[in-house]
Every structure is written in C-alpha cells, then in structure tokens.
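A single protein chain has been omitted; all remaining protein chains appear in their positions.
In this document, chain identifiers A and B correspond to the written order of the chains, with residue numbering beginning at 1 in each.
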Amino acid sequence: MSKNKFPVFIAVLAAACLFSLAAGPAGCSNLDIILNLRLPRTLAALAVGAGLGLAGALFQGVLKNPLSDPYILGTSSGATAAAVFCFLAGIERTSPVFFLSVFAGAFGATFLSYWLARLAGRLSDAALVLAGVAVSAFLSALVMLVLTSSGARSFSLFYFVLGGLYSVQPGVLAVSSLIIAAAGAVAMGRWRALDAMALGSENAYHLGIEPERERILFFTLACAATSAAVAIGGTIGFVGLMTPHIVRRLTGPSARGLVPAAALGGAAMLAAADAAGRSLFSPAEIPAGIVMALAGAPFFMWLLWKSSRGRN
Amino acid sequence: MPALKVSGLTFSYGPRPLIQDLSFELRPGDFMCVLGPNGSGKSTLLRLLTGFMKPSSGSVRLGGLEAASIGPGRLARLAAYVASETATPYDFSVRETVLLGRTARAGFWRGYSAEDGKAADLAMEETGIAPFAERSINTLSTGERQLVFIAQALAQETKVLLLDEPTSHLDLKYKSGIMALLARLAGRGLAVAAVLHEPAVARLGCGKALVFGGGGKYSFGPAAVALEPERLAAAYGIPPDSPLLPK
Partner (left out) sequence: MLVPFLLTAAAPLPVQARRVVSLMPSYTEIIFELGAGKDLVGVSNFCNWPPAAAKIDKAGDYLRPNIEKIYSLKPDVVFAGAWADASSSKQLESMGVKVVSLPEEKNAADIFATVRLIAAELGRKREGEKLAGKLAGMMPAKLPDKPLKVYLEADTGGWTPGGNSFLSDAVRLAGGKNIFGGEKRGYFQASWEEVLLLDPEAVILLSGTEEEFLSRPMAKGLAAAKAGRIITGLDRDAFSRPGPRLFGEIKKLAAFLNVKK
C-alpha cells in the first residue's frame, strides 16, 4: 500500500527543496548564492529534518505511544545539554568525542524518562509524556544555569539551544548525515519488529520478537539520529512529533512505509520551515526551532485533545 | 508425542506459590479450558507456557523442546498466544495485523512472501474476517477484533494455540461463535488451551479442563468430570446449587 505513495513524498520533498533554494532576499537569479549559500543550508535542513522525523517514527512505534518524539521524551534536551558542555569544555564539534557525548546525553535522558514513566507501574502514554517533560525541564534548567554563569560565549550558545541553522559546519553535516542514514537503514531493516512492538511488547514477544532487545535497539537508533540532528542544528522540536502523524495518513501505520516516509517528510518539513524563517521576515531571520514550535505546539494540543476524546 | 507437556511446574510472585507442582499434557486435537477464581494463576500459567515468564521450577515442553531455553522467534513457531485484549493507537488494517503473525517466519529485510500471504488469507477465511480485510482494526467491534488476533495466531502456523479469556468481553453470540471456532481448530489437529471466565462457556466444546482452586491446588482431567458442579463449587468457593454453575 505504501509503494505507490512514494512519488507523493518525492514530489513534496522536491517542492520543499525548490522553495528552500529559491527563497531569500537575493531572488532566484543569483546562482552563486543558490549554490554556495542556500544549497548547504538546504542540505543541513534536510539532514536534521530526516533525523528528527526518523527518530519520531521509531519512538512512536517502539513505545506504542503516538505522543512521543525526541523533543517530548527529553532526548533532544539530553543531546543539547551534552553539546553545550562539550562547547564549554572546548571539544571540537567535529571530533568523535563530541558525537559520542551528544549521543550519550540523548540516550541517558531518554532512558531516564522511560524509567521514570515505568516506575508508575504500567507504561501509560500520559506517564511517559510527564516523565519526558520533567527530564527536559531539568536539563534545560541545567543548561540555562551553566549559560548564565559562564559569561562570554553564552549568547551564541543560547541560540544554539534555541535551535537553528544559521551556521552549519560542513564536517559536522557530513558526519551527522552518515549517522542518520545508517540509523535509517538499520531501522528499515527491522520494520517488522517495529510493527510488532506497535501492538505492545507482550504481543511482540509472542510474535517472535525480543521486546527488551528491540527497545534498546530502537532507542539507540532514534537517539543516534536525534543526537546527529542536534549536533547540526541544536534543539528543534516537533518535527519528530508531527511528521509521523502526517505521513501515516498516506502510508498507513506499518513501519515498512512509515519509517522512510517519516524521514523524507521530516526533511521536507524542516527545509520548508527554515526557508520560511529566513525569508518571511527579511532582513531578520527567525530560527527554524521557533518556526517549528509555532507550528508544532498547536499540533500537539490537537493531538492531546484527539487522544482524550478517543478514550471517552 | 504430546504437543505440550507440563511437569512439576511451580511459580510464585511472593513467598506463597501461585502454581505448585502442576503437571498435565495436551495432545494434538485437545481443547482444554483453564478455569478458576480470579488471581488463581490462570493467566500466569499461559505466560509460563510461552516462556514470557520463567517458572521457579518444573518444565514446559513444546513439541519436545524446553520452552524456557528457546528464544521468542523459535517459540512463536511452536505456540501462538492470544491476549485477552490487544489495543494499539495505530490504524493497522485487518490484513496487516494478521500478516504480523508471520513475523517469526519471514526474513527481516524483505516484504511478505506469497506463502505468508496465503497463510494470512487462510487464517482470515477460517475466522470469517476476510470481508473486512482492508478495514482498520480500530473500527471493528471487540468481538471482530478478537477474531483478528485469533487469525493472527493461526497465521503463525503453530501446533499449540493459547488464549487468555478470548470470550470475556463478548456478547453471547460471539462467545458461542468463538468457542465453536476453537473446537473446529482443535478438530483439525491443533492443541488448544483457553482461559475462561465462566464455567458455562467451557461446555461449548472443551474436552479437557484444568481447574485451579487457589493456593496452588488444581485438578486436571476430562471436562465431563472436572466441570461437575461440586468440583467447581469447591474451586470457586460458592454453593454447589448456585445458578452460575453449569448443570
């Protein structure tokens, strides 16, 4: 059912890329600006969007929870906190230590949320969201505390925390893209396990899946994709939440179509959001993280409203 | 060789054993009901049989293999399990859901083979859900959804079928329909064990019965004997002339 829908995704992605390449004060005639400025920035938006869309689809499947995404679970905050500490410690953004630390931050925060939610007994959607909010809030406060007391570089770090693609280092973009592509490839290879997990872990076990192992695997993949995205563009929320919901309407819920479609859809969404942010209020630019929050927060409220109605 | 052989099975959550020294066996064609008061260990037993939970001692052998020592992939090809209720927020179609029964038989990367499709279609025919193959499972009634998960279990093509309260949320028509289906499946050679909430339902085709009496006590035998009102009354702790008991 998903195969004949892929031209739709390719078309949407192509439209978003064209918009991102064409939007800007210099118009569409300046080839230098298109190739040297907008193209790298578009590639960065595509990579970050794909990583976050992928992570969102994996979290929503493996946790059987449509409200989860790397932003809400605290994964992004964990990665951001680790990145900020690396900057302050003077660790180069392209070094393996940086990527490993950011991944460790993402994974640690995600597991903490998951563990907190499980403390309450059965894993409920609401408990997971609440645990994620608590972990995110704590990590954000920690980052703010460090930033306010660290002086000189804190202003630009503050805007890293806010999330945006103003400056993209080609080295970081290359490494992150590889990580995201690898995570996506492994996830696509295990789409069956993800579908089984979407029916609940006990059901998954009886279908022949080891739920504990798959949970760790998909957490690892989602955290790798999220941390790679954060390494490029800081904390950008709601891409991971919104994309799977939107593409699911076209591909259906099976991870076989959903996982690649969420990556493509996330890429398209962030490319469009970033292009809008840097062209609508020219000469000022609005960071992509703010554009996404403006669009995503109402979407989240709508989801909450919908899920509460579904239960009654 | 029995399809399922349980010997000396003991399990406890706390200091007091919930299941103590339980032994019984099911052969192909057996349809067994598991009865007993709430909290007497019926659902726990099913999870011990599939290896989802590990017993403190004793053994469960599925097709000659020790359940505790084989991984879920292998297990899913030996025994299928239907939970009392499976809910998901995602709109999987009926056919997709049934196809998931093929998880342990299909390779990871590739899609489903023609054989997988045939097994799923057969399971949907057998359970009578073929007409809504493309509908979302979340648009079905509870009874229809129960049939979908039975079909999913059938698509696993196992010799043993275990069901946890397959009839408890259903109206009388679905109760009798599902019991007839399970009896039919046993008739074609499956070993079927179903945890049931009401003893009366067990009369619809069960040949064997396992009745828990609480505190680890149990009785196992032909349904005609095990379902005698006196025995059930003792197990459930109600008067033998209670109208709730099957006559």
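Points worth noting:
Criterion: a residue touches a chain if its C-beta (ideal position, glycine included) is under 8 Å from a C-beta of that chain, and two chains touch if they have at least 3 such contacts.
Note that this is a predicted model, so its numbers are computed, not measured.
By the touch rule given at the top, the unshown chain touches A in the complete complex. Of the candidate positions A:A11, A:A26 or A:A137, contact with the unshown chain belongs to A:A26. Considering A:F19, A:Y159 or A:F299, the position touching the chain not shown turns out to be A:Y159 (whole complex). Listed by residue number, the positions of chain A touching the unshown chain are 24-26, 32-33, 36-38, 40-41, 152-153, 155-156, 159, 164, 166-167, 278-279, 282-287.
One rule holds in what follows: only the chains that are shown with their structure count from here on.
Rounded to a whole number, the gap between the C-alpha centres of chain A and chain B is 41 angstrom. Here chain B touches chain A in the complex through residues 50, 52, 71-77, 80-81, 83, 86-93, 96-97, 100-101, 103-104, 106, 108-109, 111, 152, 156, going by the rule given at the top. By the touch criterion stated above, chain A contacts chain B in their complex at residues 1, 64-66, 189-190, 192-193, 195-196, 198-200, 202-203, 205-210, 248, 252-254, 256, 307, 310.
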